[in-house]
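Omission of a single protein chain aside, the complex is shown with its protein chains in their original locations.
Think of it as A, B and C in the order they're written, each chain with its own count starting at 1.
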Amino acid sequence: MDIDYTQEERQFQQQVRGFLDENLPRGNEMWSKRDAWFKSLQAQGGWDVPKWPAEFGGPGWTPVQHYIWDRETAGRSLPPVLPFGQVMLAPILMRYGSKEQQERFLPDIRANKVNWCQGYSEPGAGSDLASLKTRAVLSEDGSKYVVNGTKIWTTMGHMAQWMFCLTRTSSEGPKQEGITFLLINMKTPGITVKPIFTLGGSHHVNQVFFDNVEVPVENRVGEEGKGWTYAKGLLQHERSGIAGISRTLTALSKLKKNARSVRVGDRTLLDDSSYKRKLAETEIELRALEFAELRSLADAQQTGEPGTASSILKLKGTELQQRVQELTIEAAGPYALNAGFKEAGPKFSKMGMMMYLNGRAATVYGGCSEVQKDVIAKRVLGIKD
Amino acid sequence: MDIDYTQEERQFQQQVRGFLDENLPRGNEMWSKRDAWFKSLQAQGGWDVPKWPAEFGGPGWTPVQHYIWDRETAGRSLPPVLPFGQVMLAPILMRYGSKEQQERFLPDIRANKVNWCQGYSEPGAGSDLASLKTRAVLSEDGSKYVVNGTKIWTTMGHMAQWMFCLTRTSSEGPKQEGITFLLINMKTPGITVKPIFTLGGSHHVNQVFFDNVEVPVENRVGEEGKGWTYAKGLLQHERSGIAGISRTLTALSKLKKNARSVRVGDRTLLDDSSYKRKLAETEIELRALEFAELRSLADAQQTGEPGTASSILKLKGTELQQRVQELTIEAAGPYALNAGFKEAGPKFSKMGMMMYLNGRAATVYGGCSEVQKDVIAKRVLGIKD
Amino acid sequence: MDFKFTEEQQMLRDSIQKFVREHYPADRVGARRKAFRKAPGFAEENWQQFADLGWLGVPFPEELGGIGGDLADVMVVMEELGKGLVVEPYFPTVVLFGSALMLGGNADQQQSLVPQLIEGKLRGTLAYMEEQARYELADVATTATARDGKYLLNGTKSLVLNADSADYLVVSARTGGDRTAREGITLFLVPADAEGVKRVDYPTIDVLRASEVSFENVAVGEDAILGSVGEGLALLEAISQRAILALGAESVGMMEMLYRDTTDYTSQRVQFEKPLAAFQSVKHRIVDMFVQTELTRSLLYRATMEVQGEHEDAPLDVHGLKHMVGKAGRFVGQSAVQLHGGMGQTEELRVGHYFIRLAAIDAQFGDTDYHLGRYTELMPIPEGEPDADLLPF
Partner (left out) sequence: MDFKFTEEQQMLRDSIQKFVREHYPADRVGARRKAFRKAPGFAEENWQQFADLGWLGVPFPEELGGIGGDLADVMVVMEELGKGLVVEPYFPTVVLFGSALMLGGNADQQQSLVPQLIEGKLRGTLAYMEEQARYELADVATTATARDGKYLLNGTKSLVLNADSADYLVVSARTGGDRTAREGITLFLVPADAEGVKRVDYPTIDVLRASEVSFENVAVGEDAILGSVGEGLALLEAISQRAILALGAESVGMMEMLYRDTTDYTSQRVQFEKPLAAFQSVKHRIVDMFVQTELTRSLLYRATMEVQGEHEDAPLDVHGLKHMVGKAGRFVGQSAVQLHGGMGQTEELRVGHYFIRLAAIDAQFGDTDYHLGRYTELMPIPEGEPDADLLPF
């Protein structure tokens, strides 16, 4: 057993730090220098698409290198990438897409040129995703699918040019079969996007309606009826990202600084022992979970399998995210009420409340906590239903 | 709405206090003056059997009077009564027993002369009590039942002269039917009592084996096959007693005094703000639950029904009992290890640990918490399975 | 002992429920609340209806035009307004301002203001909070300096509820003592349009309205003093107790709606060939929500009756209540949102609004931690020796 980074890992950590110090645009330059930033990442050898394998132009990092990258970048603000394409669709295209699809879509995804959205959930298919009903019927000449139905909780659906979408092409047999994975251009006639306003009035999710939407058959990924298999692997991917342990550690670190700025009479909130104990309890669990992630990465590196510790990451990681959000609004205190007035109370209070509200989704999407527990019981503990 | 006791209730409270001050034996006299104590209770008009209705010689108190009695006696040590007869069997005999059975058994129960035990649970029938299998077969001449099988968790079974017992007389139809309520003399040939040692080494529960045990048919209560109905009402009775809110309030009060005796350097544990907050959190919930009980009693007094608040009493009451027990061993600190040596650490530490260990049973017996929640979901919230 | 609602209370409840059905129907709550994001943040015609139906007069004596109700009656009103997600400023005007007038006002002040309040012609609020104070009522930096028979007020009050539609502000200010001294605080009745009063108004996260209010040499006469000079803290504490009872009632109403709405939603929604409510993880969590609601309701009743009857335990149980409202409210709110899945995150359903309002209530008049600390200070510690006889526990 060895907790320390190897010589190579330490070098890599230094390299990442040096690179970030030199190239990462700050503050106002975040948008103006965005292109230069992506170019500098690319020049490092695929750092712009860290999770992509080397054969598709990625850096081919080890799991521990990924961890180092996450850890080093979590505390800094990086120019945003469009996650649905790069992180979620790309692995599927690489594995199951045709050569033509890969050549057609991957370059634009990598260049952050095309905005993708995910068409999975439906009003009647949430936790039980496989019961989805959006119907795709192959035309008689076999040239296109005609899609009817509706998708919901489509993040960024109102800004996306394309959707990757699970559709039902057969109702026979088990519901997991008969699902087909389609790539749909959002400009196709028959698509309507309706905004959904979430807690606190944000708009980032939508409901998308399909009314006889025609999708060329060449936009089908892999075989008809195999879409569930393709999507499942991707969901696993999504889950480990949702855990967001490095981000939560950063959030906790910011919270400590913010709590120190909160006045309580002549002292600060960080002088309040019962508040401080709550921070400490959270931090202890986070430090434990961070190490669980490391154990999982090390297992993956050595055996190719992430090990049992990985199963707890999403479940516990989202819980701790929410805990830090709770502690943030507690720190804001009365100013948790502040919804739009920047001069009232500590500056973090406004965004703190929005994060708290938006953060409730973390234990619902990508497999709600209740379903996660069922999955752990079955797969890890071998408990039968 | 009126929180205050009525004039009559206040008078009753005074009467109880005066009576206890005058008649309750203390310390060493607890056993020697026990008979005098029961006589003085009886002389008050049935106070020795407070829950019994007036027609059977009880005091015929209102629910609020019962509450006052519980509250006033919780802080004092009363000479023990034998609960299985007086509290648990007697109501069944009064309602479903024959005149002969009432005359034969009730006087001895009242006089604390006969020790009863309860034969309900079986190794294969715990939460799912109705699946019990101990078989009672009526002899051809109809004069007696022959009982075979085994009962478990029989509290005081090794000291009891009689058992009231659920037996299976039919396997047809729903399992709740075909259960028959028998009174069994523990001296009958074929009965073996085997001790079960519980956490910390106590012996108060047993397993009881029946090998062709003959029970006269006149010891059957009510009709054959109706035992489940009889027992169910009694279980409800048992549950409200298990909540033990007055006892827990007393325990918390003792805990505060005990915590003040625990040295932490030059101060006491009651100067520790985080420990004190835990006491306070518990006390707040207890004060809320105490009022929930009052609401339930007041509802019962006015409408004859205990109201929805009553459903939470056992569930939350046992949880708070256990919480006070946890806080007691936390107060004992290192001396929670103390299992038999009276001079090590604070005096309460030894009994505190035993109470903590024995107390785990409270959320299991009389309907475990998980089943209680199912019951509340169904009966109170109307949730269908 | 008697916990039944009176016939009058039952009628009051029915009339509010009728109003809510008409003006705040569940299926339009999102749109309805969105419409109120701008000043004054509510509908004047509704307010007039409150007056016409007598709700504004509930806690005031008959001789001032009220209906002479007690705190239990206010509890009934607040619970129903909470269930309805009603945005009209009953809490600041009737509970905060009204309590200030009735507990601190002299006969002149009461006679000149209360009848108008009851008729719906005059509103008020309480300006007591300052940023550095967090939840401490006694931390007051705003000063009131006596000069020529007048008082000059200087300072800034934060998060003043519905100040933008109030005619009067009750303002806490120092007439003596250090910033955190318990003595030397005085409450003043200040017209909202007095010279030197400046406001910045904004919507709150729970779609109500608040303001930062600054006072620059605002001059008021001695007739503006509520209660006695320098003894305003006791008055503030008494108002705060009533505020907590009212917010507690509103919370309990919302918590009840949350477990009911969650029961309904999960009983109807089928996943994996079963209603969600049939899954024990869902069912038991709803039961936990119910248990927390019933516990909180019990403590609300207890505290309300104790404050009404001036029992000695009243301060203790009011602190306990606000602590429990915060803790249970968060649990019940979060659980409802979780069990509604994606729908719980939307503005469309009531649950999200209840959830936010409960979070906002925790942040007013002391949060769950603050009141636990206060409870700890008051918690009775019995006299006497340690007692090793833990039986029959």
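Points to keep in mind about this one:
FYI, a contact is a pair of C-beta atoms (placed from the backbone, for glycine too) under 8 Å apart; a residue touches a chain by one contact, two chains touch by 3 or more.
Keep in mind the model is a prediction, meaning the values are calculated, not measured.
Though it is not drawn, the left-out chain touches A, B, C in the full complex. Within the whole complex, the absent chain has one touching residue among B:52, B:69 or B:153, and that is B:153. Contact with the chain not shown here comes from a single listed residue; of B:80, B:107 or B:200, that residue is B:200.
For subunit B, the list of residues touching the undisplayed chain reads 121, 124-128, 131, 152-153, 196-201, 205, 262-266, 274-275, 326, 329-330, 332-341, 343-345, 353, 356-357, 360-361, 363-365, 368-370, 373.
Seen from subunit C, the chain kept out of the figure touches residues 279-281, 284. For subunit A, the list of residues touching the undisplayed chain reads 1-6, 9, 64, 77, 80, 244, 247-248, 250-251, 253-254, 256-258, 260-261, 270, 273, 276-277, 279-281, 283-285, 287-289, 291-292, 294-295, 297-299, 302, 308-309, 312, 315-316, 321, 324-325, 328, 346-348, 350-352, 355, 359, 370, 373-374, 376-377, 380-385.
Basically, only the chains that are shown with their structure count from here on.
If you compare B-C with A-C, the chain pair joined by more contacting C-beta pairs is B-C. One inter-chain figure worth recording: subunit A and subunit C are separated by 39 Å, centre to centre, where each centre is the mean of the chain's CA atoms.
Listed for subunit A are residues 274, each touching two or more other chains. Residue positions of subunit C touching 2 or more other chains, listed in rising order: 372-373.
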